[in-house]
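With one protein chain held back, the other chains of the complex are shown just where they sit.
A, B and C label the chains in the order they appear, each numbered from 1.
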């Protein structure tokens, strides 16, 4: 039974997604808003025992300054949350603010470092120290709110890509890296010596403090093989990676149609325009590479054969949080005749991500109660690069989710 | 086992779809073309025992003059079939032409009558006479080619809509209508007295001659309750209605995504531009109504709640066989924030329909060998308004199809 | 010299366009907003002597109740005006409200009557009485604010189309109609007896009170030949009809490109989705016909030859004031090869119209000072169906405007 309270520890706790989560939970608690966007509120999952809105408590790490109310005002202007919401939920937002602690920055890349505010960054001499700092904050959060279960959610900006081959596969190898001294400044870039980034250390901090983990970002540091083994050994569940909110959601919905009809996709080009902090971080070529990789893997497996494909992400300031994706699919039908499908998706990224974060928290709470451990592949429907699951179409992933949740 | 030969009797045998079927089968037999567009050639249906390309023999009814080679040349110019195909397959097309017989026109509407050529229309005094004429032609076709099984496929232009409540539900009531004298001219419109149209009479002719029936058109006359009972009583299978080739295929693929993610669709507007004979027939307001009805029912059942919806079909001459559909979906996500998905589909209608007709023939052949009778709901994936099945998403319909075919 | 004050009398004074005009003028006076959307603020018109923001005074007729602040709040929610504007400019809006008088309803059609509020409709026994009522209100407005010049602007909802052949061409014929008794209820529909609608009577009221007239609506009643003669005789200028804000603006911009390059347009299809009060009025088939006519005339003259064309307007509630237009242009180039241009325009109708209304007021003020009389064809760039000018491309119309204004 979803008894007691469940804590949610957001990494990037004053970012667009986290702020929308905070505003949204306040609105849901007061009955102000429909449950649109929440998968756990569909009829298919109606009978599942999940934490109620008032059983969920928010906190987290953040490397930027400011307050949640300020973040909310920014979102209000950008039409991400309703007009008047920042003021209406000011008390609830202030309460969450009180549970936000300085974050760690370890090889997080220039773009993120630009946003960071030194006094909101915890200085750590070694990776191990950073892990301990994270775990200590989590334990204090648990104690302060008398939480039964805690779920950490990564919703920070995308880190630069890491060479996945260089990430440790064994627990011992990972452990050996943790005492490697970090450069004087936590903003330093000494990735050549050690592949661990902040995302890895947050994940380790979660295990250390007995929390489940949701990696909603494309940052792969949180999901190396050694970390999967550590979660499994600790009997804790984790899931990820990279929330499936827009263009990839459409790809995983449409590609099965082409496959089922034997329509041969020659090329699939996707152009994404985006203007928020995420866009600015992705404009940095290194960070973009991580995101684009995550977006390109899917088609080959769904279509049987890889089409010529191209994915671009451009940072366009004027669009703010509103992602516009244009996809052009060129395919051949009977006797080879070429045809075209184009779509334009105009979605609000934070408004699409926030309810999925709430869904994942509720479902990971269920996994914790069921004592499931390691990667939870049944949550693949939520991710671009699902852990513990082969890539499949979105409908099939949803069927698996429903079976898992309702069993 | 798919032994012997299977006959395909096409109603509208020199139309765009039928001509593409004839060209396509010739190309497949010669190994000239990939099997794109054919569902029965996907890996998922690989093990199913289905007729080979050279086991399929074509014939049919047609109310227009001309030859199949002429129709093929027109399609070649319209980029529906490859350049040079009309010449390359001239012999095969001539062979099919030899099995095409004059059709019947019974309350088929002004637009179709305009295309018809009096010397290709069989004069019948009563509906019963028309049924007998159809059955006689089918039996002759079966005998001439030593066919083991015959499948009739309706691919004629859309008839004007019929008041479905006026169609007979009982076999006896239907039988009583068959001796009602037709007006002198087979082109007359006396629908007020009797609701039966040509599509009903073709369906009855199929049963009479022991053939299965595929209704690929939106003409509902072929699928009233009395006819379903007649097929069931005769131990014959039938399926339909209205091949799902373009915009509706996308709707049945995309709507489940909105539902699964709890994204609330406020409005779904679809505009279809089309320029071939089908377009011209649909430009006639009466015929269009039948088609639009068929397209509008789906969303409410897939989305749980009916959005404001609008479907238009415009006949735009310059587009020929190339359907362009623009859909605009306005939906609300978390906290009610409105977002938009638009798509443009540029597909070649006959090239999309023809392989599905071949698929349906092969699968109805399977149904005949399995002695299935009445409406085959497992074929719902192929239709806009499936008989014997509730509306579901396209992926689920495809799963059912695969289970049925491979069981 | 633009000395003294200029009055603007808005017909439909609490509608979306009028409210946006009122909010916008307040914002411009306070220096809160850039001059985006205002043609009279482009560099090309920099030297022209036009009324300053604080020389313009608003008032008008309205048949609905409520206050301008309430209308502004509605627009705020619909993202037509900035968040907070209703409150910030509440005093300015209240001042305008004080100059709004009940309107007249004469054969305005069912859709408009539905919105009207009996206590805001002036009862009149004859058309002449309605004209006098309008003129009296205008004279009172002029006196109350010590106005040097007055411009009436029609921004009410579109009336049902009137048979233009039935409208009077001579002043005497028009005059004879003015004593025809109106049916008891001002909402009655006795158009068969007399073709004059409210738009005609407002126009006559303007002349009577010595005001210039801008017809920003497609309602043709305001622009019959007899009325043109009356304005000319009275030495007063008028202009119209039907503000060119969206799809037609694009047509008049793009069609000259096809013509200049000798690209042969086979078909031009435009679908317009719209959700505000305008949308609801247009959903009424009669009103739509007036609008569509206004949109279809242009292409033939710009392209030399009329393409197959189709224009639809659908009322889609969820879109509010946001018009979405999708246009599909099918054209042939060298050797007849067919190509396609599609565009999607997502514009906010009131926000596009309001600055043009302000431009037109300033330019008509110039025309009044220059003592120009009759239709001012030099303002054609602002209208879908320009009075006193043959249809031309938008750039050429703009060149004419600049020459006229700066001469």
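Brief remarks follow.
Assume a contact is a pair of C-beta atoms (placed from the backbone, for glycine too) under 8 Å apart; a residue touches a chain by one contact, two chains touch by 3 or more.
Just so you know, these numbers come straight off a predicted model, no measurement behind them.
Among the displayed chains, contact with the absent chain in the complete complex occurs for A, B, C.
One of C:23, C:135, C:196 or C:389 touches the chain omitted from the figure, and that residue is C:23. Looking at C:135, C:201, C:354 or C:367, the residue that reaches the missing chain in the full complex is C:354. Which of A:114, A:169 or A:312 touches the hidden chain is settled by the complete complex: it is A:312.
Residues of chain B that touch the chain left out of view are 76-77, 79, 83, 344. Listed by residue number, the positions of chain C touching the unshown chain are 20, 23-24, 27, 33-39, 41-44, 79-82, 85, 249-250, 253-254, 256-257, 259-264, 304, 332-337, 339-348, 351-352, 354-355, 381, 393-396, 398.
Although one chain is hidden here, its contacts on chain A can still be listed: residues 266-267, 269, 271, 273, 308, 310, 312, 314, 316-319, 324, 326, 328, 330, 332, 338, 340, 342, 344, 346.
By definition in this document, only the chains that are shown with their structure count from here on.
No other pair of chains shares as many C-beta contacts as A-B. Interface chain B/chain C: over half of the residue numbers present appear on both copies, so the contact uses mostly the same residues. Computed from the mean C-alpha positions, the centre of chain B lies at a distance of 49 Å from the centre of chain C. Chain A and chain B have Cα centroids lying 46 Å from one another. Among the residues of chain A, those in touch with two or more other chains are 79, 344.
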